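Below: one structure in structure tokens.
This part shows subunit A:
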Amino acid sequence: MTLISSSIGRKVAMALSGIFLVVFLTQHFSINLLSIFSKSLFNQVSHFMGNNPIVQFILQPILILGVLFHFTMGFILELQNSKSRSSKYSSYKGRANATWMSRNMILSGIVILSFLALHFYDFWVPEMNYKYVEVLPLDANRYYEELVHKFENPIRVGIYVLSFIFLSLHLLHGFASSFQSVGVNNKYSKTIKKIATGFSIIVPIGFVFIALFHHLK
Partner candidate 1 sequence: MNLTLKVWRQANKSAKGKIETYQIKEISPDMSFLEMMDVLNEQLMLEQIDPIAFDHDCREGICGMCSMFINGEAHGPDRLVTTCQLHMRKFKDGDTITIEPFRAKAFPVIKDLTVDRSSFDRVQQAGGFVSVNTSGNTQDANAIPIDKHDADKAFDAATCIGCGACVATCKNASAMLFVSAKVSQYALLPQGKVEATDRVLNMVKQMDEEGFGNCTNTGACEVECPKGISLENIARMNREYLFASLKG
Partner candidate 2 sequence: MKKVKIRYRENSNGTSSIRLNYFHGYEIVKGKKKAKRSIKTLPFHLVTNPVTKEDIKQNESYKKEAHKIAESWEKSLLPSESFLKDNSFTKNTMFKLDSKIPEGPVTQKWTNHKGKINLVSPANKRLIDIIVVGTGLAGASASATLAELGYNVKTFCFQDSPRRAHSIAAQGGINAAKNYQGDGDSTYRLFYDTIKGGDYRSREANVHRLAEVSTNIIDQCVAQGVPFARDYGGLLDNRSFGGVLVSRTFYAKGQTGQQLLLGAYSAMNRQIGRGKIKMYNRHEMMDIVLVDGKARGIIARNLVDGKIERHGAHAVVIASGGYGNVFFLSTNAMGSNVSAGWKIHKKGAYFANPCFTQIHPTCIPVSGDHQSKLTLMSESLRNDGRIWVPKNIEDSKAIREGRLKPTEILEENRDYYLERRYPAFGNLVPRDVASRAAKERCDAGFGVNKTGEAVYLDFASSIIRYGKEQAHVKGLDENDSVLVKKLGQDVVRAKYGNLFQMYEKIVDQNPYETPMMIYPAVHYTMGGVWVDYNLMTSIPGCYAIGEANFSDHGANRLGASALMQGLADGYFVLPYTIGDYLSDDIRTGPIDTELPEFEKAESTVKAQLEAFISNNGTQSVDYYHRKLGKIMWDKCGMSRNEKGLKDAIIEIKELREDFYKNVNVPGRTDEFNEQLAKAGRVADFLELGELFAKDALERSESCGGHFREESQTPEGEALRDDENFTFVSAWEFKGAPSKAKLHKEELKYEEIEVKTRSYK
């Protein structure tokens, strides 16, 4: 229990939940990417994800818990950290020694959280409604249409793009940093950093590309 109440324990927890979310993001991205290449394949995979009991009743709750944990802990730590310096500097040159991303994880985090709310409202709520509340008949081919439909509104696409820019900023610090948090800092760290940076830029751009692809099509 000391592990989770200590500063290092919490930091490790943040890192592990973060890495878990990155894994989820990768999976989400791969499925979305299918929508560009093949409508049927996308429908197939989506249908599988939406109806497989393991995904639905084990992985999905874990994911939701993971997201909730990452955010809650993030807020708790932020609150604690703000208390550790009660009288503020009148002049503080943060940019001289640390990146904007690393100093504003809470800001990028909040933007991503707001986006998630919208995203849940857009996809997850109707999906839950469809399956478990109204219990409508199974339709293995509805997913692609729903996706394309959502990307018709330019404002929504705009919000989507902006959110992914923030996700990229969040990942640019968070991904590589999570390795440091769990104690990995060695000769491989430079490579890890490069891979993490690549991921943090390519994946969000990919999401944005998919959105724009469907919007402009």
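How were these picked? Simply put, all candidates are chains of the complex that A comes from, given by their letters.
The criterion applied here is as follows: a contact is a pair of C-beta atoms (placed from the backbone, for glycine too) under 8 Å apart; a residue touches a chain by one contact, two chains touch by 3 or more; residues count from 1.
These figures come from a predicted structure and were not determined experimentally.
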item: Selected neighbour of subunit A [touch, this complex] from 1 or 2; value: 1
item: List of subunit A residues in touch with candidate 1 within their complex; value: 2-3, 6-12, 77, 80-81, 83-94, 96-99, 102-103, 105, 173, 177, 180-186
